[in-house]
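Every protein chain but one is kept in place in this view of the complex.
On to subunit A.
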Amino acid sequence: MLSLHRDWDDIMEKEDHQQGEEQEVKICDSSSETLATSLSLLGNHMFPDSVQRNDSSDSQLSDLAAAVEPCLKSEPSDHVTRRENEGPENGVPTQPADTEPEDADVENEQSDSGDFVAEMLAKAKLEEQGIGLKGRSSPLLEAGNDESPALMSHRDEDVTAESWRQHRKHVFVLSEAGKPIYSRYGSEEALSSTMGVMMALVSFVQSGDNVIRSVYSDGHTVVFLQKGPLVLVCVSSSRQSEQQLRGELLYVYYQIISMLTQASISRIFEHKKNYDLRRLLAGSEKILDGLLNLVDSDPSFLLAAVHCLPLTCSLRDSLSQILQKAITPNLVFSILIAKNQLLTIVQEKTVIEDTRLEPADVHLLLNLIGASSAFQAGEIWTPICLPLFNPDCYFYAYISYLDPPDCTVCLLLLSTDKEAFYAVAECKRKIEEAMVTQKSLSLIAKAQSYSVSQVGVSDLRHFMYKPFDVPDHYRQLSQFTSPEMEAPYSSEEEKMRLLDLYRYMHSRIHSTSRPLKLIYHVAERETLLAWVTSKFELYTCFSPLVTKACAITAITKLLRWIKKEEDRLFIRYPAKYSTTPNPSKSSRGAKSDQQDSTDNGFLSLL
């Protein structure tokens, strides 16, 4: 098994020989040592009753090591030794003897969890920008996931509790001045000193003209991303690559931009450095929570592609035509969504000529719809920025469900005109009417995702296929197709485990230092094959007993099947309409015309 894996990697690497960065650079320069020390001091100072670490993660780690063995061998990694050297109580004074918890002291810092981060940071090796970032493998695999996917609110969580630390992935957003803006778990107030520690770290490194990028410690990866006046931090035990985690932070940043625009955020902080951005984001935490849950559970984000619901070509075309006929000036995108997947999307002609709609923008829109059940109550009119389209401008989104009370089919119309509510609402009525006439809703209701068994390849359990071969002049949205996750991946835990395997394969394919074109990976309970060509990116999952030869045959069959079904699986040609003489002027061109930084314009409609 082991050697198979190696051979394969080696063979495939021929295709892409960039071994230049193979040497590992360990950063142990004195500045980061000093920093680590100062942080541990800071941590001890602020959080006297610093607790001992969670031991459970250790047993998890040894499981993991066993599972991971095969892939470790292929990389000259020091993972195993690191694990031993950085045992919990090693080297870092986390428990000063002279302090006792004082119950009477109700200072915020006392009840904080800053020690968790400080401790981690203190133990960590700093890896800074510009210096090789390698030096670790990203093993994952059997990592348990004890986090229930329930959509309950984590705002009220006790940040001093062990359970708070155990979350697989923490995300924090703070302002450059260190003001808390968002925390995935626990309230930002309770965490303010944690955020302070992070900020201290960021500014320390900034002062040395380095931008801090990431910190590794046993079991955790801490990734920093600074975007303008915002600092985003991810503390993850998910064993994803730094690159992937940074990508996820970027989604969080974009979702914030989608609500406030980049221009107004910069303006606000130029004006007042320690502005409390939560004032503007009040009520939006759920949208960020929802985004992070999606990022963990939906491979669309990893693949940077949208997933559309399989539909017969004729039905998809007829839906596009319905949208094409219901237009009004300044309408730029009409999007139909069912079961959180795209049915069709129609775009304004000059806009599509100008630019390609980015999958990330669509993801943000889908998340916005998914995260707010309030949408189900009526028609919604809300300003929304598509950050990749133009980070400084608002569109005005009309959102309404077409099938109350089920609320599975959702219409999203984007206009550049904030006053257009009534005109756009009228478009919806036209669409509704046409859909009744054509009985579209019942046809949509029958549409489903498909089972992998339809492919007819016995050992194939699941796959994700993202084509690149759409001619560029179609300006098609990046898409991927994937069957339902079925047994043995039906439980949430198993689903997550498969996704983690995919994430691991993805990180190796997209590794900046050692990208691979093809990986044949024999894991304990399944065998995976990932393959990227100029035409597609493919991830497949087979039963563990499959042979390499079988897998290759299976993939040939799979590709043939996809080719045959592609009209059904993908939106083939983007539909267009023409509604605006020159929409690029109003939406994309000039910077936003807002005078007031907090004016997102929509209220003037009212």
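Before moving on, here are some points about what is shown:
As a working rule, a contact is a pair of C-beta atoms (placed from the backbone, for glycine too) under 8 Å apart; a residue touches a chain by one contact, two chains touch by 3 or more; residues count from 1.
Note that in this section contacts and distances are computed from a predicted model.
One chain of the assembly is not displayed; among "SWR1-complex protein 4", "Ras-related protein Rab-17", "Adenylyltransferase and sulfurtransferase uba4" or "E2 ubiquitin-conjugating enzyme", its UniProt protein name is "Ras-related protein Rab-17". Of the options A:166, A:203, A:243 or A:382, the residue whose C-beta touches the omitted chain is A:382.
When the full complex is taken into account, the listed residue touching the unshown chain is A:368, out of A:368, A:501 or A:516. Touching residues on subunit A toward the chain that is not drawn are 279-280, 282-284, 286-287, 328-329, 368, 371-384, 397, 419, 421-423, 425-427, 429-430, 596, 598-606.
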